[in-house]
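For chain A:
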Amino acid sequence: MDLLTTKTLAISFGDNRAVNGVDFRVNSGEVLALIGSNGAGKTTLVNLISGLLKPDSGQIIFGTQDVTPQSSYQRIKSGIARSFQLVNLFDHLSCADNVALPIFSREGKSPKLATLASRDSAVWDETHEVLRRFGLDHNATLLAGTISHGERKLLDVAIAYALRPKLLFLDEPTSGVSTREKAPIMDIVSSIVRSGGITVVIIEHDMDIVFRYSERIVVMHQGSILADGTPEEIRANDAVTTTLIGTHPTGEPAFGDGSNAKH
Partner candidate 1 sequence: MEVVAIHALNALLYSSVLFLIAGGLSLIYGVMRILNLAHGNLYALGAFVSAWTIGLAVNANAPAAVLFLLLPTGAIAAAAAGAVIERTLMRPLYKRPEEYQLLMTFGLLMILEDLIRFIWGPSPLTATAVYAGVGSIPIGDGRYPGYNIVIIAVGIVAAIFLWLFIYRTRFGVLLRATSQDKRMASALGVNVNRVYIQAFTLGCFMAGLGGAIVVPSQSAVLGMGVDALVLAFIVIVVGGLGSLEGALAGALIVGVVREAFITFFPEVELAVLYLIAALVLLVRPAGLFGRV
Partner candidate 2 sequence: MIVNATAPAALPARPVWRSLVWIIPIALLLIAAPLVIDPFQTLTLTYGLIAAIGALGFNLLLGYTGLLSFGHSAFFGGGAYAVAFMVKYLKIASMELFLAGSLLASAILSVLFGFVCVRYTRIFFGILTLALSQVLWSLAFKFFWVTGGTDGLRVPTPTLLGMSPRDDKMAFLAHEYYYYVLAVFAVCVFIMWLIVHSPFGKALQAIRDNETRAEFIGIRIRRYRLVAFVISGLFTGVAGALWAPLNGLASPDVLVWTFSGEIVFMTVLGGFRTFVGPIVGAIAFTYLKTYAVGFTVYWQLLLGTVLVVLVLALPTGIMGAVERLTSKMKKLR
């Protein structure tokens, strides 16, 4: 079942066709990886879908609704959430506050100015539950600006997760994190997502992660979709391996024959 589809979605920045008439499809309940070289248009596509950018043309259908005219705020209400490639946190607030804020917002409690935020135990209980699942509860009272980079990446995802979206876009959730820390982050992310029944689209450059965690891969190149399929199909796709993954000096695909991938 299609959770989200885009129809000939396009946007240009001057002469640069960043997203070039893309028909993108996300199935309900899947974990989809969106890959492509830098400048392929992945983040721009996510920016269009999440509402940060307005398309020049095309449509975005979420469920049965055409969300194209909706503002980002309305799309969140509809159930689309995202994390950010460059960590986007509330640095001067505690980690607990960072997670509590989306919960307050989701529950429609943000406008309340005559009650103490600390009194709302339902929100704080859920906050600590989320922090615990993301392995961040020991940081609850620390300011988001003071924790380690890996923990900031996790917090960034946690904030989007706390909105309890139907569709979650994760923009390079492990970028800038040491290789050792990447797998634990992805394990947390995938377990949370699977148990919550959230559909996830991950933008990633790390092919190990892509092939290990995703069920379906969409490859973008120069603003268009180059390929769309299961990890095996993509790995076997010559067009993809040459444009994206590159070749060894010997002419062999740089990624190898797939024997390194684990499932």
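As a working rule, a residue touches a chain if its C-beta (ideal position, glycine included) is under 8 Å from a C-beta of that chain, and two chains touch if they have at least 3 such contacts; residues count from 1.
The candidates came about this way: all candidates are chains of the complex that A comes from, given by their letters.
It should be emphasised that the depicted structure is a prediction, and the values quoted were computed from it without experimental measurement.
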item	value
Chain touching chain A (counting every copy) in this complex, out of 1 or 2	2
Residues on chain A engaged by candidate 2 in the complex (per definition of touch)	50, 52, 72-73, 76-77, 81-82, 84, 88-94, 97, 100-102, 104-106, 109-118, 120, 141-143, 145-146, 159-160, 163
